[in-house]
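In this view, the complex is presented without one of its protein chains, the others remaining in place.
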Amino acid sequence: MTLAVEVTQLSIYADEQCLVDRLSLQIRLGQPVTILGETGSGKSLLAHAIAGILPSGLRQEGHVTLFGRSQDALSQSELEAMWGKALAVLPQEPWLALNPIRAIDGQISEVGECVLQEPSTHSQGNAQRQLDRLGLGEDGNKIPAWLSGGMAQRAAYAAATYAGAPLLIADEPSKGLDEARRDQIGALLVQHAQCHALLTITHDIELARQIGGEIIVMRQGQILERGDAEQILNQPRSDYAKALIAAHPSQWPQATKHRQTTPVLSANALSHRRGGRLLFNQLDIQLHQGEIVGLSGDSGSGKSTLADILLGLLSPDSGKIANPLPRGQALKLYQDPPAAFAQHVSMGALLQDLIRLHKLDANQIPALMNQLNLAPALLQRPARAISGGELQRFALLRALLMKPRFLVADEPTSRLDPITAAQITQLLVKYAREHDAALLFISHERTALERICDRIISL
Amino acid sequence: MMPRLLPLLGLVLLAALLSLVAIDLLYFGRDPALQQLQQVFLHPSPDHPLGTDQFGRCNLARLSAAIQNSLLMSLLCVATAALLGTGAGLAAAWYQGWVDRCLSFIINVLMALPGLVLVLLFAALIPGSFVMLYLAISAVLWVEYFRLVRSATLSLRHAPEVEASMLYGFGKGYILRRHLLPKLLPDLLSLACFGAASAILALASIGFVYVGLKPPEAELGLMMVELLPYYSDAPWVLAQPLLTVFVLILSFNLIASGVRHDIGR
């Protein structure tokens, strides 16, 4: 089978720091290769190195051979001539990779006109056929802002592959997509891989499982293990691969159901509209002490809006909360941990503010920090100098100080790497139960909700 | 290295102009309007370090008075505009409703006309009045503060960090102190520097078209038109107010560029 890419002993350095350490791999037509690892571990740099678009300031060692031609021997213009025709890149952020002010059909068909020198009517026909095949037949005249993330990803796929490159590099293709849309793009890649060479870079083990072929597990630029997809995903050898696989919601233990006790909050007949669209109508919700309730739905379906109404931040169009909780008893954990803290002071100062306001006992902080595995030195730092996982634990600590009766967690782990995300979720569930708080857990990951929640509300 | 040096250069330039004023006040202290017609266009000498003008008035005294006029005007206008604009912007964004609608209406009226036209119309009400010009320039300048503070506060008001503080029971004062002001400060400071430059520019502009401060007042724009006819006799006298306006505006612009770099992360 034809060898598309051969990478030998590739290392990438930023100054003295090694971002990718002596990586070798071969990609052949019909045999997909997947690099699996956490975000920010240097995986994407590999894609850039193969395409020859490594940002200036990074140093590359080792060899990359594309279709039998060594990258070192290629001039810049010869390398650029391979883009589109020999190698295609599926971008990480499809929304940003498409020109924001042009309809997508033109952005696909122009590849035919400019690269393959086809007559424009011919390219337009081809582009339309591609769009039809990808389920975007009606959407060709739309600009990216009018497409969903999944639609934009498919449009970008059509544009990237139009010129017929035998090699496709897909960089985090499932980023930001929910399970159903991830499966869609996965299916597309599987189909593409049948007669093309495919290199996928992802942190998503379900996508890796779907694509199959060879998997290389990487962390901080180091290869931890590599082998056949089946074998790696079912019998991982490295600790990291084990942790990564165990962190996936499908591997979580099923929580024991909580029996319903005293109600904390009841809302009757809630209805709300946004931009003329009815989000929910005549919704009754009751939350009990120690109960964990999941809230799922597509983006824009009103999950956060409902939570804000329950928290008393927003008045519903109709309906009401029967027993609104006093301020400080209904709290929220946010999706983007650094955004939830004042930026210009240290965590210690913020906690002091809270202690002074509510006359809390400051002595409980060291013990809680210890339980949540937070180093005392972190108190000196401002939020943006603390990692997302630690910050989310700080958010939990801040909430626990108040002994809240109702806690909303709004996608609290979607910006965290899978292993940290699993840890945070487990901690949240544990403390909500221990403190008898009602926890409303918002997520677009249905599997995760099914594992941890007593019941799920779908919008 | 460049961006660190530039604001410093701005401060040095401003300090140089201020020391010019100080030298005049401490060692000479002449009346800038005092005419000595037998001493027209004297070249610089120890007695008149910058020479004299077409009426034999001491250039140093006139330049020093003009710089004081410009700086006083800009200081007053910026302080007024900053306080008024920040306060009104916070109120409009926080209370919304009719407060916001009223304030935004006033802003729309002010923005319907280019600033200088508005200043000219105000200047026409009471010609040659420093107070009128102060009111007019402040009225134009506060618009920027209002718009900046209002939009920043509107977006921050529902930002997770502010929402979280509200959920935890913190009041408006705390949110202003901890969340809003630290975020707004760099922008407010750079706006203040640009505002000072605009005020100086506006004052000189209307002086230049003869509708600002009246002779014998020493004012940079006015000095330029007055000296223009004598350009061939004494180009170096005409150059003095030209250079002064240039250095004043440049120094504030340079300081503004540094404010953003140093405070904004």
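To keep things simple, chains are lettered A and B as they appear, and every chain counts its residues starting from 1.
To be clear about the criterion, contacts are C-beta pairs under 8 Å (C-beta built on N, C-alpha and C of every residue); 3 or more make two chains touch, one makes a residue touch a chain.
Rule of thumb we're sticking to: contacts and distances are computed from a predicted model.
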item: "Transcriptional regulator", "Sarcosine oxidase subunit alpha family protein", "Beta sliding clamp" or "ABC transporter permease subunit" - which is the UniProt name of the missing chain; value: "ABC transporter permease subunit"
item: Partners of the unshown chain among those that are drawn; value: A, B
item: Touching residue (missing chain; options B:M224, B:V237 or B:V259); value: B:M224
item: Full-complex contact with the absent chain, from A:G37, A:G84 or A:G186; value: A:G84
item: Residue touching the undisplayed chain, where the options are A:I143, A:A339 or A:L427; value: A:I143
item: From A:L10, A:I27, A:L45 or A:L98, residue that would touch the chain that is not displayed; value: A:L98
item: On chain A, residues whose C-beta touches the chain left out of the figure; value: 51, 53, 80, 83-85, 88-89, 91, 93, 96-103, 110-111, 114-115, 138, 140-143, 145-146, 156, 159-160, 162-163
item: Contact footprint on chain B, counting only the chain that is left out; value: 2, 108-109, 112-118, 120-127, 197, 201, 204-205, 208-211, 221, 224, 228, 231-232, 235, 242, 245-247, 249-250, 253-254
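The rule we apply is simple: only the chains that are shown with their structure count from here on.
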item: Distance between chain centroids, defined by C-alpha means - chain A, chain B (Å); value: 49
item: Residues of chain A touching chain B in the complex; value: 311, 313, 327-328, 330-332, 334-336, 339-345, 353-354, 357-358, 398, 402
item: Chain B - residues contacting chain A, complex; value: 159-161, 163-170, 174, 178-179, 182-183
